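Note that one protein chain is taken out, while the other chains of the complex remain in position.
After this line comes chain A, so read on.
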Amino acid sequence: MSTTQAINNRSKTAGLEQESSQATSTSSVYDTKQLNLWYGDNHALKNIDLDIKQNEVTAIIGPSGCGKSTYLKTLNRMVELVPNVKTSGQIMYRGRNIFDKDYSVEELRTRVGMVFQKPNPFPKSIYDNIAYGPRIHGIKNKKILDEIVEKSLRGAAIWDEVKDRLNENAYSISGGQQQRICIARALAIEPDVILMDEPTSALDPISTLKIEELVQELKKDYSIIIVTHNMQQAARISDKTAFFLNGEVIEYDNTDTIFSNPSDKRTEDYISGRFG
């Protein structure tokens, strides 16, 4: 965490002229090497190589069933909750292989927060939702919890909307607000990376816009990997885009390049809406 902060500070004070050199030297958060994954006999991810950079938004696009969610769930090892899953290869997170025997999943998941497709707040008060993560990691002090709750809700740009109703059930607010509560809940564990699996697919256009703006805001402090089936969304909010097809990465590049000048015919077909 401290190295993240240090790098953040450095890039803030670095000034404009150094921006380009900074960009080339940003360190990677996740380096995936030859990742394969099987659900039973179903070979869902094939030889994935992806190098994901810090403080960027990386979008994962591709048609339904191509393995986007599977890849995302592999990054925090949630995929292991599915019975009969086998993996091979490596995912280096900050220099350590997350598949190492002595890497605890609980530790990994406190560094890597996740936001799901359907807003899934706990059937508890808004306050208890946000305080859930800090509490399971041992924070009991009410004052500290209060501070974390406020900071996280502000971070998810929903503090003003819910500050007077923190004790109300999280299901009493709209779907779009619930999703931002879920983002705030993920922020409360002070993660390094935030994984988002089609976070706006269940939301109306205005709520979607709010979350897209929020993602732009969050990337200053976090690295974000977002799955989306909405290509305009990927183009609007991401720095890098990976195009998945049948469990393979077809193309991975700067978002501008992918959308204006893709090098693979299949990427071009998908982006121009010829299939998917």
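Here is the rule we go by: a residue touches a chain if its C-beta (ideal position, glycine included) is under 8 Å from a C-beta of that chain, and two chains touch if they have at least 3 such contacts; residues count from 1.
We take it that contacts and distances are computed from a predicted model.
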Identity of the absent chain, which is to be given by its UniProt protein name, from "Carbohydrate ABC transporter membrane protein 2 (CUT1 family)", "Succinate dehydrogenase", "Phosphate transport system permease protein PstA" or "Cytochrome P450": "Phosphate transport system permease protein PstA"
Absent-chain contact - pick from A:Lys33, A:Arg94, A:Arg109 or A:Arg236: A:Arg109
Touching the absent chain when the full complex is considered, from A:Ser27, A:Asn42 or A:Asn120: A:Asn120
Sole residue of A:Ile52, A:Met78, A:Ile148 or A:Ala235 that reaches the chain not shown, by the stated touch rule: A:Met78
Interface with the unshown chain - residue positions in chain A: 76, 78, 81, 83, 105-110, 113-114, 116, 118, 120-124, 132-133, 136-137, 169, 171, 182, 185-186, 189
